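Sharing a structure with you now.
Complex shown without one protein chain; remaining protein chains in place.
Order as written gives the chain letters A, B, C, D and E; numbering starts at 1 within each chain.
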Amino acid sequence: MMEITRREEFSAAHRLFNPDFSDEENEALYGKCANPHYHGHNYTVEVTLRGPVDPATGMTYNLADLKTAMRREIIDKVDHKNLNEDAAGFMKNRIPTAENIAISIWERLEEHIEAGLLHRVRLFENERNFVDYYGGR
Amino acid sequence: MMEITRREEFSAAHRLFNPDFSDEENEALYGKCANPHYHGHNYTVEVTLRGPVDPATGMTYNLADLKTAMRREIIDKVDHKNLNEDAAGFMKNRIPTAENIAISIWERLEEHIEAGLLHRVRLFENERNFVDYYGGR
Amino acid sequence: MMEITRREEFSAAHRLFNPDFSDEENEALYGKCANPHYHGHNYTVEVTLRGPVDPATGMTYNLADLKTAMRREIIDKVDHKNLNEDAAGFMKNRIPTAENIAISIWERLEEHIEAGLLHRVRLFENERNFVDYYGGR
Amino acid sequence: MMEITRREEFSAAHRLFNPDFSDEENEALYGKCANPHYHGHNYTVEVTLRGPVDPATGMTYNLADLKTAMRREIIDKVDHKNLNEDAAGFMKNRIPTAENIAISIWERLEEHIEAGLLHRVRLFENERNFVDYYGGR
Amino acid sequence: MMEITRREEFSAAHRLFNPDFSDEENEALYGKCANPHYHGHNYTVEVTLRGPVDPATGMTYNLADLKTAMRREIIDKVDHKNLNEDAAGFMKNRIPTAENIAISIWERLEEHIEAGLLHRVRLFENERNFVDYYGGR
Partner (left out) sequence: MMEITRREEFSAAHRLFNPDFSDEENEALYGKCANPHYHGHNYTVEVTLRGPVDPATGMTYNLADLKTAMRREIIDKVDHKNLNEDAAGFMKNRIPTAENIAISIWERLEEHIEAGLLHRVRLFENERNFVDYYGGR
């Protein structure tokens, strides 16, 4: 069993804020991430596919195809965007925490990668914080 | 002659936009960086001081003091902020390009570091782009 | 299922030496790591928690709380310390190999993180060597 | 249960080409990686062993021994070599994709590491692409 | 005075060999880098421009234009190529040492960047070796 991983980056603004909570509750929960005028990150996303190696090609999946899918379905949708204001369809109105961005990336890729290959979405918010999502299993 | 350097990071939103230009001119000049809802970066700032080594201490400057000055005068002012909306005093209303952020950092530090020691401000916007400012010399 | 990870660093001295062995046996086993006057490393520790995402907050665990726990329970105990001489309580008198440091970190965090969330402690001794501990399971 | 990992690097030339396919098919499948005069990479290989910690030594496996095995059985065989022309025995005439290089490394190490300890071979072709092989299980 | 830097990568094969020397002399001079079947690297190139900041734009040079020039004049010429066999025009038949690759990059860019702006070409052969070229001054 082989896993292959491709890494891409995007830069985006976001703000953590739940409109069901008061400003004080948002501040207590999200700290400086609740700042109303947004802040931003250079996000790094790693997508891992898992499957057997095709003996004819020596590949589990063509990394050039994975790169194309990641750029078209993820990077073009969120790079140099505001995740709260510009990416409603991509984020499905979820609060743009690292966890929710990873879920949104997974759901988007799932429509474009053959069933069962998608194994993990890892999202780095910066060099110190990252999340791993393995799908709703 | 010795140079000592300290590195810190901050995360901020920004937008490149000159109000003296039309929207079309801003778009032509700044591309996707002109997006009206902002985007953001994990910025890395390196501050370099230059001077002789004190034989009694073995140090050119106490790196603990440099760290304190950088956190108080730079990081606390811009981290998790919007450089267009929240940092008017710090940026002096300059367009927040990497070049102008470096100039603003230099001017701020110059008020707090002994004369002649400040040598270079390096600002990384991401892993691929950075600027070096050596003061108005 | 989501995993979230936070990274911190500390700098410490250590020496690998088992008092039950002769000097020759220690030298044969640990090589230059047995040097009697110690050597040291910039250690990097990554702590991973595993659990569901709270739909109200969009978070598995508040990374600010994880940062606080890691700094108070790990970094403050070992940073700029000698793991053989200054950290007897933390290390429980284990030989300070990377494996044993990871176990000590796990045991310390287990007292401060809600049951079942702690998933992995990764400890880098340098850029070339690291260990992963998943608890005594 | 503990996992320990050691990282090494090597630089090699390769070309992706299946002689059973036409030049057009190779070009369509492998793109610029099929260039007849080869290209090359700085590969990074991480080998992970998995097992219990020996209470007498505090180690799962002596990292000095793992380093020696990796240098003798991997790095000395492929560093500054052409994976298509100079490494027939190592690669067993497989097409030198990242997946197949990882399999070849696994098979080589399996002959030199105690049974059941070898857990994962991770191979980075560059900073953006890597594969993980867990053996034929 | 401001310096701005852009980083790009390419992967190429090369061999260090001077046809005026005997095989023994080449081996003595270049070691394993003289291997006849080539080896390869992931090269990183950083191009630095130096000049004043335009107050209207806040920029020394448009980094998007520098990126375009670097990709068209450097990366497209050498990526996934053999520097000895496929890049005769680019390398001007120089031996493809790191020093000579940096000189070739400088000469190429000089034809496309406004006079006096080009300040430094830094070329990393790997994470441990790099060269800096400041032009023929």
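Here is the rule we go by: a residue touches a chain if its C-beta (ideal position, glycine included) is under 8 Å from a C-beta of that chain, and two chains touch if they have at least 3 such contacts.
Fair warning: this is a prediction, and the values are worked out from it, not measured in the lab.
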item: Which displayed chains the unshown chain touches; value: B, C, E
item: Absent-chain contact - pick from C:18, C:62 or C:82; value: C:82
item: Residue numbers in chain C that touch the chain omitted from display; value: 9, 11-14, 32-33, 35, 37-42, 79-82, 85-86, 126-127
item: Interface with the unshown chain - residue positions in chain E; value: 16, 18, 20, 29, 31, 94-100, 102-103, 127-134, 137
item: Contact set of chain B toward the excluded chain (per top definition); value: 1-8, 48, 53, 56-60, 62-64
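Basically, only the chains that are shown with their structure count from here on.
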item: Contacts common to chain A and chain B (chain labels); value: none
item: Furthest chain, CA centroid comparison against chain C; value: E
item: Counterpart interface for C-D, drawn from A-D, A-B or D-E and sharing over half of its contact pairs; value: A-D
item: Whole-Å gap between the CA centroids of chain C and chain E; value: 42
item: Computed distance of Cα centres, chain C from chain B, in Å; value: 34
item: Shared interface positions of chain D, touching two or more other chains; value: 127
